[in-house]
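Provided herewith is a single structure, encoded as structure tokens, for subsequent inquiry.
A selection of the complex's chains, in situ.
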Amino acid sequence: MKKRLLFTYLALPLVVALLGILPTSAFAAGVSQELFTVNNTWMLVATFLVFIMHLGFATLESGLTRAKNTTNILFKNTAIVAIGLLTYALCGFNLMYPGDFNGWIGFAGIGLSLPAGDAGLIGYADGNYTYYTDFIFQAMFAATAATIVSGAVAERVKLSSFLVFSTIFVAIVYPIVGSWKWGGGWLDKMGFYDFAGSTLVHGVGGWGALACVLVLGPRIGKFVNGQVRPILGHSMPLATIGVFLLWLGWFGFNGGSVLSADPGAVSLVFVTTSLAAAAGVISSMVTSWMVQKKPDLSMILNGSLAGLVGITAGSDTVTVTSSIIIGLVAGVIVVFSVMFFDKIKIDDPVGALSVHLVCGIWGTLAVGIFSTNPEHKLWIQFVGVIAYGVTCFVAAFGIFLALKVTMGVRVTEQEEMEGLDMHEHGVAAYNGFQITNQ
Amino acid sequence: MKKRLLFTYLALPLVVALLGILPTSAFAAGVSQELFTVNNTWMLVATFLVFIMHLGFATLESGLTRAKNTTNILFKNTAIVAIGLLTYALCGFNLMYPGDFNGWIGFAGIGLSLPAGDAGLIGYADGNYTYYTDFIFQAMFAATAATIVSGAVAERVKLSSFLVFSTIFVAIVYPIVGSWKWGGGWLDKMGFYDFAGSTLVHGVGGWGALACVLVLGPRIGKFVNGQVRPILGHSMPLATIGVFLLWLGWFGFNGGSVLSADPGAVSLVFVTTSLAAAAGVISSMVTSWMVQKKPDLSMILNGSLAGLVGITAGSDTVTVTSSIIIGLVAGVIVVFSVMFFDKIKIDDPVGALSVHLVCGIWGTLAVGIFSTNPEHKLWIQFVGVIAYGVTCFVAAFGIFLALKVTMGVRVTEQEEMEGLDMHEHGVAAYNGFQITNQ
């Protein structure tokens, strides 16, 4: 009798097994269909969160620049998403994840290469998500590197040249250097660690931005007779919307980099990410209030981003307390960095260099200082920073210089004075409003 | 000994079965509680994504129209969400999903009809989500059809008449024609395919918009002495925010239409949806740059939406390559379509006809061309397009004409010139800004 009851209950998991698990033969060993599905779902949620960062960049950049260049910035940021997604499908994904390769450069071929049979759709390799999920999550990352450049060169770059530059940068430079770590290349083998891209995304974009800004020169009127003249952004609401959307997206940027819905890891990342951003707000507020005597909104907005960029490399591998320290330091760094670039007459309209490049370096080195994993070494982090810095700076400088010589990279003085919106696009961003030509 | 060990391990799934699976007796056969929960969770995520599309429509429409009509547009779009949700609860859901019916029209009764016992809450029919999830996901869709009309009739329609029209349209027309396919009606039985609503949502809204625009006539000043005068939108940042939010929402619109969190299907839909949108941006950019000699922001914004509408009908059933082709074609179509409607003097302030109607038709036919499922036939897709077109156009035309005769559908000339905000609502959208009355 008892035995019979036992068999009755046994039937339950059996039925589940027969109906629910049989079709999962293609799932990786040890991952049930259920767990695979929730992991995959979380990765897709992270994907749409990273997508919305592009709106965050578009609104932040346009908010921090002048009304006469707003259409141009919105156009660039919309086009870059499209370029990023398509080139990543065409070649980026297979350059970044080439499989077995020499550790420096490899290419798995043009287009997407869905594994044979149902493996790509059902149980991709030994992962926690499908091939398509893998591609689209990574593709959303790709365009962000080019977008970072966009902010730094705003208000004076020629649209066509910028589109060509960012196509090459996102299609070739970003994925190749990305393969060094995330594709399993030489830096990965050396032990370099960059969880979600303080260097691989923000640093890469930041070094590219630095190169382009040096080739391009400052905006007319920014440095006059050795004096720095502030050029105010036209809409702080837009800038604030941008920062909140970026912060929101970062939950997917860092949270998705766990590459599964693992409860412990993802929730830790949510906490370290949030607290680093919050700490960046507070320390940039205090610093700017003390140094500039006024609490500066654009500084605390950049302070939150500084904290976010800072925690990106180690958000899964530092303690909560460390995350707060990393954010606090980033928030101080960003204020002084903005002042420093002004001082050395490098014109970066939105503070992209300070946020993405400088705090990206800080975040990458911070892994070497704060990681709870003893295998993460400061000197290896330093090697990584240098390797990415040299490569990306040289590549971007070369590409942009070649464009300068051939197509030209800068609008004419008249175009810059009257605004890129009317000259490049023929339509103002705001119609009906009385707007002074700052 | 070995036997004992075996039984020890056997105990594990047994415990899980006893504790975790026993309460799931109401779940559909073959779906574990875990899988049911993740499916249901994904459907609710998709629900809030579709919800945020309403903010996307509100900001896109107001950005592409004049500042003096902004309050009016925001009001309409907020009210429509409320009307859509409530009428769908009252009668729409039971008209659209009447159960067994004659294939043309059926009605399961007033209000929601939660299945008896816990079935509705725990394991709805043989589905992957609860009755309430089913309702709220579908309800979020319902209002979008009416919102599409809103954009086309903007800047001249009388608020009260528009509210009455959209109430009837969303409560009765949309769900009845919807039942023909998604409710299992005659077009479904014939083999017509529309995965997420290129025709059932965008086409329905688009045909309604065409009818209303014809009844209403163009805005004053749009066509003067046979010439087309462009009426510029007042805020490109608002329009861009709108497009990105719509794109974001589309991940739920298409991704949720899988009706489960099935990893292969949902991730494929994410990829086809993203790449079609990206392709629409690129092809509309190239087309508008060549035809209009300037890269037009509003064109690439509409280009991304064109790609999204185009891929909606077949995003689960075409290859990645096909999705890019569908998006590319949609991006070209939308540019020429906008020019065409101008030419034949049909005034559509936001390009709703070109995006939703024309690309909705394209997307529906594209299933017949590109689908990997040989059961999808071009001629049946064509039949579906015609059936929806005739019905929705005639119904909307009739309703709106009846309103014209009774309540009037258009504001007075003075109201239109001075703006609907002051006349209909007594409050401007922007206060403190110097705004010229375009």
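A and B are the chain letters, set down in written order, and residue numbers restart from 1 in every chain.
Operating definition for what follows: a contact is a pair of C-beta atoms (placed from the backbone, for glycine too) under 8 Å apart; a residue touches a chain by one contact, two chains touch by 3 or more.
Since the model is a prediction, treat every value here as computed from it, not as a measurement.
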Overall copies of the shared sequence [whole complex; 2 in view] | 3
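Following the convention adopted for this analysis, only the chains that are shown with their structure count from here on.
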Note: chain B sits from chain A at a C-alpha centroid distance in Å of 30
Inside the complex, what are the residues of chain B that reach chain A?
-> 10, 13-14, 16-18, 21-22, 29-32, 34-35, 38-39, 41-42, 45, 49, 66-68, 232-237, 240-241, 243-245, 247-248, 251, 255, 261-268, 270-271, 274-275, 277-279, 281-282, 285, 292, 294-298, 300-301, 304, 320-321, 324, 430, 433-438
In their shared complex, chain B is touched by residues of chain A numbered 9-10, 12-13, 15-16, 19-20, 32-34, 36-38, 40-41, 44-45, 47-48, 51-52, 54-55, 58-59, 62, 70-71, 74-75, 78-79, 81-83, 85-86, 89, 111-112, 118, 120-122, 129-133, 135-136, 139, 159, 235, 238, 241, 424-434
